[in-house]
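Got a structure here, written out as C-alpha cells. Questions coming.
Every protein chain of the complex appears in place save one, which is left out.
Here is chain A:
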Amino acid sequence: MARRILIVEDDVHISKIIKMNLNIAGYETEEAHDGLTGLDAVRQGKLDLVLLDAMIPGLDGFALMEKIRPLGIPVIFLTAKNAVTDKVNGLKLGADDYMVKPFEAIELLARIETVLRRYGKEENVLAFQDVQVSLDKREATLSGSPVDLTPKEFDLLVVLLKNKNIALSREQFLDKVWGADYYGETRTVDMHIKSLRKKLNWQEHIKTIYKIGYRLED
C-alpha cells in the first residue's frame, strides 16, 4: 500500500513541486496551505508522515507540531531559517528531522525514507515492471526467477528503484551505493549500470541522461 504524506506549506508553488516529487517516488500526497487545514488533515487522514513548514498562517508550524506529536505521526520540518535555535526548537518539539529551504528533491526523499524506516514504515518489497526486490532477504527476481546480483549491483538496483523517474548523477550513485568516503571513479557506476541492464534486460528502462547520469524509466 502506498504511503501517505501530508504537505503543510503556504506557498502553493513549493507545495506543488514537493507533491510532484513525492508522487514520482510513489507516495500519495495531501496538501494544506495553512495551519488549521493542516490540523484538520492530520486529524482525519491516515498519514504516514507530515512535511511541515515552520512559517504558515493560521496556526504556525511549531503550534501545529505540538498537536501532531501525541498522534505519533513522524514530522519533517521545512524552514527558511538557518538559525540553530529554530532547528533546535523544531527537534525539541518532537520533529524527526528538518530541511532548510531551498532543498533538493533527492535529499528530501532520502530524509523521508530515513524517517519512515525509523518508524518501521519502510516498504520491504520494491517492484518495477517484472522485477521484484525484497529488501529483507536481499533478493531480486525477474519474472519470478531469482537474479544473481553482486552486493553492489543489488544496492544500485535499490537506489534506482527508490528514485525511479528521477535522474541521478554518477556522483550521487557513488555516494549512495559505495558511500561518501569511497574515492572510486565514476566509471565504476557505468560498469555496474551496464551489468544491471544486461542481467535484468533493462536496456530501455535505464536511460542515460545527457550531462547528468542515469534514470530508471517506465
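Going forward, a residue touches a chain if its C-beta (ideal position, glycine included) is under 8 Å from a C-beta of that chain, and two chains touch if they have at least 3 such contacts; residues count from 1.
Here is the rule we use: contacts and distances are computed from a predicted model.
K.L.:
What does the UniProt entry say the missing chain is called, choosing from "histidine kinase", "Cytochrome d ubiquinol oxidase subunit II", "Peptidoglycan-associated lipoprotein" or "Monosaccharide ABC transporter membrane protein (CUT2 family)"?
P.N.:
Hidden chain identified via UniProt as "histidine kinase".
K.L.:
Residues on chain A that touch the omitted chain in the whole complex?
P.N.:
The list for chain A reads 10-14, 16-18, 20-21, 24, 33-34, 55, 57, 80-83, 101-105, 165-168, 209, 212, 215, 217.
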